[in-house]
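Okay, so here's the structure we're looking at.
The complex appears here without one of its protein chains, the remainder shown in place.
Per-chain numbering from 1; labels A and B assigned in written order.
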Amino acid sequence: MTKRFNTGYKITVIILSILVAMLIGAVILIAIGADVLKTYLVILTEPLKNKIGITEVLLRMIPLTIVALGITVAYRSGIINIGAEGQMAIGILATTAIALLFPNLPSYVLIPFAILAGALGGAFWGFIPGFLKAKLEVSELLSTVMLNYIAAQLYTFFLRGPMLDPAELTMGSGTPQSMRLTRNLDLTRLIPGTRLHSGIFIAIALALLIYLLLWKTSYGFKMRAAGAQERAARYGGINVPKYLIIAMVISGAFAGMAGAIEIAGVHRRAIEGVTSGYGFSGIVVALFGGLHPAGILPAAFFFGLLLYGADMTQRLVGVPANMVQVLQGVIILVIVSSKMILANPYLQQRVETKWLALTKQSRKEVQA
Amino acid sequence: MEHTTRTINSLRVEHITKRFPGVLACDDISLSIGKGEVLALVGENGAGKTTLMNVLMGLYHPDEGKIFINDEEVHFKSPNDAFACGIGMVHQQYMLVPNMTVLENIALGYKQAWKGLKLDLALVRRQVKDVIGKYGLTVDPDAYIWQLSVGEQQRVELVKTLCLGARFLILDEPTSALTPQETDELIVLLKRMAGELSIIFISHKLQEVKDLSSKVAILRHGKVVFQGTTSDHSSSDIAALMTGHEVVLPHNTGEACCLGPMLQLKNLKARSDRGFLALDDLSLYVCKGEIVGLAGVSGNGQRELAEVINGLRHVESGQILFDGQDIANFTPAQVIDAGMGYIPEERNTEGIVPSFSMKENFILKDSTSSQFNRHAFLNNKEIDRNANELREKFDIRSPNIEVAAGSLSGGNIQKVILAREISRNPKFLIAVYPTRGLDMGAAEFIHKQLLQKRNEGVGILLISEELDEITNLSDQVAVIFKGKIQKVLPSSKASRRRLGILMAGVKDDEEI
Partner (left out) sequence: MTFILNFLSLGIPFSVALLIASLGEMFNQRAGIFNLGCEGIMAMGAFLGMLIPYSIGRGADVPGIYNYLGLLVATGVGALLGLFFAMVVVTFRAPQGIAGIGLQMFGVGTAGTLFRHFVGGTQSIPGINRAPIPFLADIPVLGPLFFNHNPLVYVAFFLVPIAWYVLFKTPWGLRVRAVGTHPRAADSIGIQVNKVRFQALALGGALAGLAGAYLSLCQAKMFSDEIIAGRGFIAVALVYFGHWNPVKIMGGALLFSLAQALQLAIQGLGIDFPYEFLVMLPYVLVILVLTLSRKAQHMGPTALGKPFNREMRT
């Protein structure tokens, strides 16, 4: 197989798959009578036109990166974590509880402590499906989804009950949310007049950490072996169930941390809708980023753009923000399909044979 | 394609070529066979026999070449077209759906019984009865496939193929899972059938070829290297043509000696995946510096035995004394640490992580050893050095050490596994079907390595279905049947016939 053909083939497949994703999205856009080109243009360029826009994209990149890193650890270890949404919610509850209990701790103690609490909360919520999968062969796909619903209910319960803002009780507006958490928890805002906070450095540091863990340590080696070929890993003396659980705990911890950082950096209180689909978007980011930290950072930026851009389409071209979910779904489907197409040597060879035949023929024609 | 019942007077293939990525499986093959003939298609594993037959069945489409029946060209787009012309095939791995009954399995291909919303099983039953009566086969049409033994399943396959109207039979290594006695029965049956049918018979067992076939064609590396009448050629002629050169596989010539027991299995009981007793009170011992060959028809507990020793399967009762220590129900890691080496049956999915590079596969068992690991970080320099050394020493043909192990050929994958296991300096080695599907050259290499380890004092348990491999290499031969050791004999006394009788479950072979 010629190398030139090989690279060309791969690039063609990737370009085609992006086009296919946009095309399927276009079908929906046409169905709602929207201007397809303008919508895509708004999503992809409008956010980048000013400082606020760019920082808002970066702001969304933070939870996306952290969640996607966690999902990558799980995915590489052979377990698909769809439960980041729930793990985030539990992480937020834990962080909020710490902030409510110890409002007077100085920042440099409270922030690590609260983020750690968030990580532990998420880790616990990730441990459950990991344990069920490792010990009882319960499909993690189903258990994590169920735990999302359970976490969502727990979340509302706490925000309506034990953690409800006392002001809401007296005012009686009934919004389920906690009080404004102590300022000692606030992450520094980096640029005045924007919401971008120091969490972005945490996200980048975590990306480096995951890279080292997965590719440079024996723990990562064992996790990846367990994920790539479970039988061979077992044969090689790797305690597969143990590493499955560890991977899910790490995955959950990352989602929990993402939640904690969202609270400390953006919302500063626990309110409904903080997770707002980050758990699912994280899956798309992880896949789009090739399940590698170096790919996840740009992928997270791209999807941050998409998420913020979709908010703008509502205002500018009247396309509901749900459209971003459509695009994410299509992108998953297209990525997994094109991955398999790329990995299929039979198809590649067939295309190459036809390509060669075609070029030969045209060359002959030229000669004639 | 029209369904016909015309007799097949001749079948001819001309210039068939079939490529797979990186492999030329069939290279310009031409063959012909007439009515009532039995053609034996012989060749080593990977010579292209099965691919050629799959082309004939319409399962693969040839890149080049033509097929003629009664001198008329035919195009098979799917197996349906082949059936319609009266060609049927019994595959090496039986093509039966385990959770359906015999009748349902046959109905799956018997389109006359598909009557819209109704499946006419009564019609299928009548057809099965006809076939059973005609050829004297015994099959229970209402049994579920998973309830049947391997021999019974093969009869079901034959009945199925005949029910679907086959007048031209292709049998792909029909005896590979049978005991020598079952093999004899099958050959008698096939001889009887040959009166009315044409048969192509794939095998690499020369005795069967001599017994059954009228014509023989030899394939090597995808090419027909010889065609002729079977009776004109001796087995050794055919063997030489098959391999391209006279191959003398290494023999164990060392003195049998016992330097003290290394592995002692006492009254082992363990269950299979399906929950029945796969090892039933099994006892066996292997000494240092000794090879014990475990012979038996596959599915009699060999896989479970290897897994149980290596901590991959739960032991219900009994002991596994390894160098004096009971390792029953140790974790795989503990067994490895105790000094056990293991060449598993499934080399592609168990012996290696296919997507990992070759060098990563070399440290599969040692990622935390002090050699490759410093404070939890992998020592890449040492890993590379080790990989390069092993690649050279074991003559592993690969572009470099970074290549994904799964992309290597079967023989090279087996060498990767062997290199890893041997370089770990085990006290004991369990080798399961170590040369299955490999060419003679690779097999020879692996046999030499095993013998060398034996001579260095390592005990080896060799599990195999190739009786020649077992008798060539072993000091002692143990025969396994239904999870029990039937008998252990010194290799010198293990004749094919005697092993065959033991493998079939007859306990005291001395009387026969």
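Assume a residue touches a chain if its C-beta (ideal position, glycine included) is under 8 Å from a C-beta of that chain, and two chains touch if they have at least 3 such contacts.
For clarity, every value in this text was computed on a predicted model and none was experimentally measured.
Touching the missing chain, out of B:59, B:321, B:338 or B:404, is residue B:59. The hidden chain makes contact, of the residues A:19, A:32, A:294 or A:358, with A:32. Mapped onto chain B, the footprint of the missing chain covers residues 20, 57, 59-60, 78-80, 83, 89, 91, 93-100, 104-105, 107-109, 113-119, 144, 146, 160, 164, 274-275, 348. Across the interface with the omitted chain, chain A contributes residues 28, 31-33, 80, 82, 132, 136-139, 141-143, 145-147, 149-150, 153-154, 156-157, 160-161, 280, 283-284, 287, 319-320, 322-333, 336-341, 344, 346.
Assume only the chains that are shown with their structure count from here on.
On the chain A side of its complex with chain B, the touching residues are 1, 216-219, 221-222, 224-225, 228-229, 231-239, 345-346, 348-349. Looking at the complex, you find that chain B touches chain A at residues 19-22, 310, 312, 331-333, 335-337, 342, 344, 346, 349-356, 360, 363-365, 367-368, 372-373, 376-378.
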